[in-house]
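I have placed the structure first, in the form of structure tokens, so that the comments after it can refer back to it.
A single protein chain has been omitted from the complex, and every remaining protein chain is retained in its original position.
And now, chain A:
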Amino acid sequence: MAPVLLLWLAVSLSGTLAVDRGNFKTCDQSAFCKRQRALKPGESPYRALLETMELTNTRLTLQLINDNNKVHLLLELYRLQGNITRVKINELKPLKPRYEVPDVLIREPPTEPLSLLSQDENGVVLSLGAESQRVIVSARPFRLDIMEGRDVLMSLNSRGLLAFEHLRIKDDNSGFSITAKEEEEKVEDGMWEETFKSHSDGKPNGPSAISLDFSLPGVEHVYGIPEHADTLRLKTTDSGDPYRLYNLDVFQYELYNPMALYGAVPVMLAHNAHRTTGIFWLNAAETWVDISSNTGSSETPQTDVRWISESGIIDVFIMLGPTPKDIFSQYASLTGTQSFPPLSALAYHQCRWNYNDQEDVQTVDAGFDEHDIPYDFIWLDIEHTDGKRYFTWDPHKFATPKEMLQGLVDKKRKMVAIVDPHIKVDSNYKIHNEIRSRGYYIKNKDGGDYEGWCWPGSAGYPDFTRADMRAWWASMFAYDQYEGSMENLYTWNDMNEPSVFNGPEVTMHKDAMHGAWEHRDVHNLYGFYVQMATAEGLIQRSGGVERPFVLTRAFFAGSQRYECAVWTGDNAAEWDHLKISIPMCLSLGLVGISFCGADVGGFFKSPSTELLVRWYQTGAYQPFFRAHAHLDTPRREPWLFGPENTALIREVVRQRYTLLPYWYQQFYHAHQTGQPVMRPLWVEYPQDPATFALDDEFLIGRDLLVHPVTEEGARGVTAYLPGKDEVWFDVHTFQKHNGAQNLYIPVTMSSIPVFQRGGSIIPRKLRVRRSSTCMEHDPYTLYVALNPQRTAEGELYIDDGHTFNYEKKEFIHRSLSFAKNILSSANLAPEAQFSTRSWIERIVILGASKPSKVTLKTAGGQESQLEFEFDASMSVLTLRKPGMNAGVDWTVTLQ
């Protein structure tokens, strides 16, 4: 291949593998952030005008006045169902409407009655329901305190950092704004225009930033606000930049810093041993989050948080928990839950930039069979297209895509091809012509079609914020539109921040126009909409039958509903990047996006064999499991590193496949409840401070604890096993360990420390075949891990694995429980109907004692004796071939 492809990058690179920080703004270089951050805590100029208060059953409204400039704001306060308080602040009479984020909330959140408890000239007290929770509105200065009993849970504007830059008319003569009523306001640099590097941002609307502070008494740990390459527990930002939320294509990102990355979810969780709360700041403009804390002082611990956004309004949802699970439900009630991926998407994905041609695809596919390693999806990056024109195929290298896809269908495998949102400006390209003639492109500030530079060269960017544009885009995925596509072809949306190679900070100019709104207002929503439209396209092409699978790089709050998966972007083949994949995915899970993974092996650079094997071992236990590599790296299919390493990788991929029933069940749960699949330990052990900062280990669901080996040359790892009265079983050796201890585990290259919680039942399919679809009818083995009380519980969820028919109650959902020496399967969804050919082939009971007799009783009342084996050294009882169908009632009694 000729070395021209990345020439533009080569120019901007000094040849080292590190982000070019100069390409991205610091707070100081972002005029509104600098302006807002210059405000220091102190007495707020805002005062509540209590005489303007109106209280209906569901809503309180009240005017605020800024005593410095006499601008009036309107405060709205709602009590929402599920223990959520919503606070909205907008200008009472803005010069023109300010942007309010649409389409992210699944509906207008239902309210609950708000009642007045007391009122005087200093403020009002409102009840937030039965649990002695109330909100105090103080008038002078304005602040809000949310209380439970005598405890303050959260205070707003207690540090006086509420700021609302009202819209104004530019007065070029005086240098002062003419809307200022009494005290004239100074025009500061960057209010009406701002320049970064060679890019100028004209700001016809002038300053429009908003800011608000939140105080969290008793809180020392805050989490969330992805996406950052940083620890799970957020750090204080006093000594550096705030955490930034602004979707950006960051080339070779750096670790452990607050720089913005590809996606943004403006949700923060605050936690202590008594309570978890959450703040959802619904704003899609560039946002910065400052965190400070008094840790180390003798006072009660407190964390202070401050949000600053460039435009829009203040619309904040305060989720009051009190448990982590409540927070997940509360957030899900606002923005929806994780979409339910097809089962095969949870299996292993093989990707590379790029598989060169159809023959290459076929050879790699055959390689997996030859080396007996299962995989479900093979991926094609941008080179598969005809000159980076998405929805097309390279006429030489991929001349007969349907033939290639049929070859995969024959093996029950699938493919993903990339479709990016930048569209080549080329009058011979159908997609471009249609978008242009329909006027669907984003416009530049002068009203022409916005053009930027991306993979195809000059490219337009469709305005995905338009519903009609999204509908048209979705229709492009129809089989008769997307030539060469078939039902086993799925989609990958990359570069949807959007990435604009020659734009400011490698993204779009903020003064580009989406209809009446500036790109500034909607920036962080762009990727969300791209994926929404793409997922809709995949649903529509099957007539609404098949679940979509779309991978996205950019995302926003609510993306979990449309996405299937998110990956952590262009990481590198370095040990630290392997490590950071854990907190990065945990942070996403906390804010609703469960289907997360990092490029296995690392995207840039070439991993050592040890790193590659360790990455497979880690990735196999993370939700989205895909190997990917940069164009310039040597090949790294799993069999290229000698038989020993091929065997190690085969083993771990197989472990993933055996656990697919459990993964699938976790995703069903996430889809139903909004609970994350990959969880930090503190979510399940909220009262154990030892878990609060752990981010080198994690839970899958609540029953599997994983501590991947992420150190080069490791001889052992120390895992914290939580739970004072709990036990954990090593899933490989079945050895039992007590909870609430740091356990040192010696490791070899084949070790992946994974533990099953005593008290749980996990179904597996031990017959690993070449793809997950091939395993559909295979029997289950149940792993019953007993707790010290000799009980255990679990579930079994089965459906067809790929359609929406589960919504029509076509599934099996059973509860499995072990108590008093009886293991039984009961129907959790009697109204649902589904039949399976799968049966129970084996039951393994960990921590058991030897029975004299084991009896199986099925629904018909038939009884039979089961054969069993007992391993006294590990107390493992294995019941041989009980044989009952997985979908029926049964009991197994140990005597």
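By definition in this document, contacts are C-beta pairs under 8 Å (C-beta built on N, C-alpha and C of every residue); 3 or more make two chains touch, one makes a residue touch a chain; residues count from 1.
Everything that follows uses one rule, which is that contacts and distances are computed from a predicted model.
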Per UniProt, the name of the complex member that is left out, chosen from "Regulator of G protein signaling 11", "Glucosidase 2 subunit beta", "Adaptor related protein complex 3 subunit sigma 2" or "Mitochondrial ribosomal protein S24": "Glucosidase 2 subunit beta"
Residue in contact with the excluded chain [from A:His199, A:Lys850 or A:Lys881]: A:Lys881
Of A:Arg244, A:Arg561 or A:Arg770, the residue in touch with the unshown chain: A:Arg770
Per the touch definition above, residue among A:Glu193, A:Asp372 or A:Glu487 touching the missing chain: A:Asp372
Option touching the unshown chain, where A:Lys40, A:His396 or A:Arg715 are the choices: A:His396
Contact footprint on chain A, counting only the chain that is left out: 1-3, 6, 10, 15, 356, 360, 372, 396, 410-412, 631-635, 654, 766-770, 774-775, 778, 839, 841-842, 880-881, 883
